[in-house]
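We show some of the complex, not the whole, and keep each chain where it was.
Lettered A and B in written order, each chain numbered from 1.
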Amino acid sequence: MKGVMLNVNPTLQFVDVTHLIGPQDVMEAAFVIKNMAPFFPAGTVHLAVVDPGVGTSRRPVALKHNEQWYVGPDNGLFSLVLNSQPPDELVVLDKPSYWRTPSPSDTFHGRDIFSSVAAHIASGVSLDTLGSPIETLKPLHWALPIADQQGVQGWVVHVDHFGNCITNISKKLIHDQCNSLSVKCYVGSTIIASIKTTYNTVPTGEPLLLFNSHGLLEIAINTGNASEMLSIRKGSPVNIVFTDDC
Amino acid sequence: MKGVMLNVNPTLQFVDVTHLIGPQDVMEAAFVIKNMAPFFPAGTVHLAVVDPGVGTSRRPVALKHNEQWYVGPDNGLFSLVLNSQPPDELVVLDKPSYWRTPSPSDTFHGRDIFSSVAAHIASGVSLDTLGSPIETLKPLHWALPIADQQGVQGWVVHVDHFGNCITNISKKLIHDQCNSLSVKCYVGSTIIASIKTTYNTVPTGEPLLLFNSHGLLEIAINTGNASEMLSIRKGSPVNIVFTDDC
């Protein structure tokens, strides 16, 4: 893919965000895109190829949102970063003259369509040159955490390199329900009480809750691997019970 | 290695193709080089260091082929991309003034010889300045698939990130033997009949055959890991039997 892009424009600068998305895991990719995109400059082109439907009728798309561009399959990858807003521009990629080849492989559109289009966008080609306007992306309804004044039920959406388990429960969601941060968290093989601000506030080897650098509730162990030690996996349910009156 | 190259020329652009070649697996590296090189622009310098013979009498070489350069040990790494053609230029690297040091480590020529030479090539230094012309690379005879009008016997040469198992059996090899694509494929713990064009043409969890984006027969499972689920490894034999008259 980088070879294809350098053929379009040899001066491009690449940043590899991750090569560790689980195979076909569109939700994990959408989660990573949402969290990393705001830290990149205006003008960045985000190329994302988690594409279980490659070779089927799923559409190849490109869009503009918040002064950045996104290129990839129309399968929900961009739904979280868009956060229910319509993109500023949105096209289906139907102009093969901007692809690597007019006869793309049935199994690798990342190489034959998306890379080439992304490189053209980064080189200043407009979206309406690269495709035809469409109105909407494929709707994708993420299951959201359930919250009321008794508590919140969500789940683990990402386990990082350290074994920290990041949930889909945001600080804002909890605050909207309850003034108090006195909670019990039922997750994996354990119960964790109270929310800390940093890892070192509990003894080495002890579990804790905190809001991570994206404002999401995280289950961690001070200098330990929470996923392994507490038997928590991507998808594990996380139940928060408020222990004070809200 | 990148530090050494930036000392030669701070304006170089790097692309990491892979760091996941199996230790000492010259054949896997040769396979990756053959498949990725054509997608890179003219002028690209390919630096490849899979070098089990480092510190022995195996020669350090550089060569030019199809308007691209290759630098590495003379151990067969470049035999597949050359495809039995002689290189346009070929030298043994015997000019220590272009190395990082005239006294290279016995165990890391990647750092002390190859990186420095690759950076000089990328900066415009000619091959005949960097070494002395030689006639031929070390001959290396890859075992090739055996084909006749009954079928083809090959093997798995690469298992990718998704568990897809790529064989050394090309679409052309099959077509040369048989007009029909009606086959049975015996591989690992299973038999797979018929060749599809994309993963989604079978139900989720079902195995299939297809020709991948390089034209090579691949054993896959729709949204699954064929290597794990079918007990197929790099080196596993793959037997194709033609089921129609050819």
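In this text, a contact is a pair of C-beta atoms (placed from the backbone, for glycine too) under 8 Å apart; a residue touches a chain by one contact, two chains touch by 3 or more.
As the structure is a computational prediction, the values presented were derived from the model and not from experiment.
Counting every copy of the one repeated chain, the full complex in this structure comes to 3, with 2 of them shown.
Everything below uses one rule, namely that only the chains that are shown with their structure count from here on.
Mean C-alpha position of subunit A lies 33 Å from that of subunit B.
Residue ranges on subunit B touching subunit A, taken from their complex, read 13, 15, 36, 39-41, 44, 161-163, 197-200, 210, 212-213, 223, 225. Subunit A contributes residues 2-4, 6-7, 10, 14, 19, 23-24, 52-56, 105-108, 111-112 to its touches with subunit B in the complex.
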